[in-house]
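Here the complex is missing a single protein chain, while all its other protein chains stay put.
Our next item is chain A:
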Amino acid sequence: MRKLREMLRRSLRADHERLLDTAADARSTRPAPGPADPLADLLRAAAAPARERELAGEEAAVAAFRDAHRPAGAVSATRRRRHRGFTAGAVAWIAGLAATATAGAALAAVGLDRAGPPSPPAVTTSPAAPVPSTSVGTPTGKPAAEPAAAPNAPTAPTPSTARADGPTGDAATVPPSPTPHAPVTPNPEATTQVGPGNSDNTTDRPGLCRAYLAKSERQREKALRTPAFNELVVAAGGAEHVEEYCRGLRAESTANPTTGP
């Protein structure tokens, strides 16, 4: 008797496994003819093909994808943010050290420069300049030693000097830099971009905006009450300004020629 019950239980369990296995695959097929099985019907209904409104977020998702896979220069910020774990932490930390070190050199240099010819102000260096993100990604050694890169793109050496500089302990690379006060400005910038605290996607405001703009009126209102979009509310200076802010951001990014696909 007990054996029989055990057998029944096993066979029921096997039936269930079969039901679970077939439910998702049965999406496209109509219920198989045969004895009506309400449980199979239920699972089939639960795994039914997509309804229109379930795919409402498609454009937002694709936009996020496009954003993440934008080619060349425009992607560098995103990609750099993606460097996580030890590398990001180490680079940020070393960059911080380099900032401190070069700040001293910069102060000294400013003092010297006063007497010399006027040098281009550090502020004009565009933060978009840090070119090939590959120089960050590949541990190729000391690109900073290349003299060609230094004068034109003072921002570029920041991560690479830090990299070449830190592990080897070769502190001599920093002081002789041709424009010592230049790296001082971009350094904090680099730190905020690669900082380990920023790995969360909440810093992706264009992405958030795109997600926000892709929503319907009703959903937008609801979305702004969620913590995910809270940053947008703060950045825009109030829930009622978010749309304006996002449109502005979008116009800005479309106006920028480098962001084209």
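In this section, contacts are C-beta pairs under 8 Å (C-beta built on N, C-alpha and C of every residue); 3 or more make two chains touch, one makes a residue touch a chain; residues count from 1.
Following the convention adopted for this analysis, contacts and distances are computed from a predicted model.
Colleague: The chain that is not shown, which UniProt protein name from "Phosphonate C-P lyase system protein PhnG", "CO/xanthine dehydrogenase Mo-binding subunit", "DNA-directed RNA polymerase sigma-70 factor" or "Carbohydrate ABC transporter membrane protein 1 (CUT1 family)" does it carry?
Modeller: "DNA-directed RNA polymerase sigma-70 factor"
Colleague: Among A:Leu8, A:Leu42 or A:Ala251, which one touches the chain that has been omitted from the display?
Modeller: A:Leu42
Colleague: If you put the missing chain back, which residues of chain A would it touch?
Modeller: These residues touch the chain not displayed: 12-13, 16-17, 19-21, 23-25, 38-39, 41-43, 45-51, 54-58, 60-62, 64-69, 71, 78, 82, 201, 204, 207-208, 211, 219, 222-223, 226-228.
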